[in-house]
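Structure provided below as structure tokens; questions to follow.
A single protein chain has been removed from this complex, and every other one stays in its place.
Letters A and B name the chains as they come in the text, with residue numbers starting at 1 for each one.
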Amino acid sequence: MNCVLGPDNILYDTVLFREVYNFVGQVLPCWLSWFVAGFVIIFLLVNAVLLGAAAFSWMERRLIGKFQNRLGPNRWGPFGLFQPIADMVKLLFKEDLTPGTADKLVFLAVPVAMVAPVMLMLAVVPFAKDTALANLNVGVLYILAVTSVTSIAIFMAGWSSNNRFALFGAARGVAVLISYEVPVVVSLLGVVMLAGSMSLADVVSAQTLPFIIVQPMAFFVFVAGTAAELNRTPFDMAEAESELIAGYHTEYSGIKFAMIQAAEFGGVMAASGVIVTLFLGGWEGPAAHWLGWLWFLLKTMAVAVGFIWVRATFPRLRIDQLLALAWKFLLPVSLINLLATALEIYFLRDASGVLTRGDLGIMTGINLALMAGCVFLFGSLVREKVRPVAPGLPPGVTPVILPARESPARDLPAGETD
Amino acid sequence: MALLQLSGPELAWRVGDAVADSVDCWSDDALWVCPAAIAGVAGFLRQDGELDFQYLNAISAIDYIGHFELVYHLTSFRKGHKATIRARLAGRENLWAPSVYHLWRGADFQEREIWDLMGIRFEGHPNMKRIMLWEGFEGHPLRKDYL
Partner (left out) sequence: MINGPNIRTEPMTVNIGPQHPSTHGVFRLRVTFDGEEILQVEPIFGYLHRGTEKLAEERNYTQVVTLTDRLDYVSSMINNQAYCLAVEKLLGVEAPMRGKYLRTLAAELQRIAAHLMGIGFILQDLGTLGTPLMYCFRSRERILDLFEMLCGARITVSYMRPGGVFFDAPPDFWPALEQFLRDFDEEYKELGQLILENEIVMVRTRGVSYLPLEAAINGSVSGPVLRASGLGWDWRKVEPYDAYDLVEFDVPVPPYNPAGGDNYDRFWVRVQEIRQSVRIIRQCAAQIEPGPVRAAVPLVLRPEPGAEAYGRVEASKGELAFYLVSDGGISPYRCKIRSPSLLNLTVTEHLLVGWKLADMIVTLGSVDINMGEVDR
């Protein structure tokens, strides 16, 4: 059959696309089956993001409730499970306000620009073996590129709202995102070198030993950078509630607000998935062939719970401290990690360039020692900077009624008159 | 320890010596000064090594219908004593008193509040405008004739 939109495209590598395409291709013309198969994939993506966001928002509110000695959502559905649906319906029916002085077009484009990167990010994440919606051979690069779009969306929101709190949030958000992009990229280079490929599926199969223990520093830098890019505490500069009300999305309401929230919650799920893929062995686990999706899901949930836990306990850093952390700690650490990994690979690999499990074990030992050294070194440097005077808490509190100054005797007693 | 309340006569003796034509009258535990001399007396009370009133507890204004009174409660942390200085402002219209803003920053909001609610203007205060009520409010509600 002469077909312009034939199987000759990147999506055809995907199992799901291929199956759907071949199945509907039996009855439909090939251009239509191409669309149907593509639509199925997009449908899955959109719903994965929305469901992920809903699940995450429920999980977060419920868990934070537990952290804070209260119940959390518990009215609607078992354990309040349907709360996100109720929230969504409420937000749908709320008035959709646009400030009169806003830049209407940009203002309108922000929710789309927020949600799109999250969906695009999920497109390349392999949920189980051969199930990535698009198995790109530059998956890691693609993810880094796509997540950066968020910074543009944040700046669009801050600029178009014509609100000073939003502008503060946008300026902060962009500063943070740009700063954290650098250590994140550098930290991922170590992973890419180990796997020898930028394809996420290859990264997973290269993890005979999960990279979290082979590359502990890269893992830490990547998680910190991801938290910063997702605006999660302790790096939630752009929407710092106690300072900026809601930061860059102060002026958003109704369905636009719901989309921004969905992008944020979905973003955490997607980022957790990426972390799992890159560092925690992705779908690998017992009976991975059948239960890969379950392992992936459980690991993703665990990482997401980690994010929630941090959010429930940590205070926020100040913007200058946050940037200092990125440039003075995370970047040097990731560079050290990159250098160490390169040297290790150079000396450990065999003639064909393959790293065995034993090699990875040796690297783990070296990297853990290196990480301890780095934490100690930078910790002592930072400590001196942030605590110029550190008298510590006095062991016994002594009452001081008057400052220790001499008070000369009064020469005129009270009550004496002239 | 307890704070010592400086007696009116003692205050009168000290203040009268230092600031000419300032003392109005005194009672057992308070000293009345002439309104125009408030700033001078306050400066003396704050600077004098023996009195050393570094801390202004409160400024209160009382409407006695015939006249108004300003009451300054002062404390010296170093000497461990306190004093009450008062000033009588005659009449009801265009009342004013010198500000002690530049001696005690703590007078800032209290003087503005007295202007706002009692209608006594403090000359020398850099920001003499209403504080609790909005600009353009008619009258001074803590006065006895404001119903």
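The definition used in the following text is that a residue touches a chain if its C-beta (ideal position, glycine included) is under 8 Å from a C-beta of that chain, and two chains touch if they have at least 3 such contacts.
For clarity, every value in this text was computed on a predicted model and none was experimentally measured.
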Problem set entry | Contact partner of the left-out chain, one of A:16, A:36, A:245 or A:348 | A:245
Exercise. Among A:236, A:264 or A:359, which one is in touch with the chain left out?
Worked result: A:236
Problem set entry | Touching the absent chain when the full complex is considered, from A:68, A:101, A:356 or A:380 | A:68
Seminar exercise, completed: Missing-chain contacts on chain A, rising order, are 64, 67-70, 164-165, 168, 172, 233-234, 236, 240-245, 311-321, 386-389, 391, 393-394, 397-403
Problem set entry | Hidden partner chain, residues of chain B it touches | 1-3, 54-58, 60-63, 71, 73, 77, 80, 84, 104-110, 113, 117, 130-134, 141-142
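Quick note on the criterion: only the chains that are shown with their structure count from here on.
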Problem set entry | Geometric centre distance via CA averages, chain B-chain A, whole Å | 60
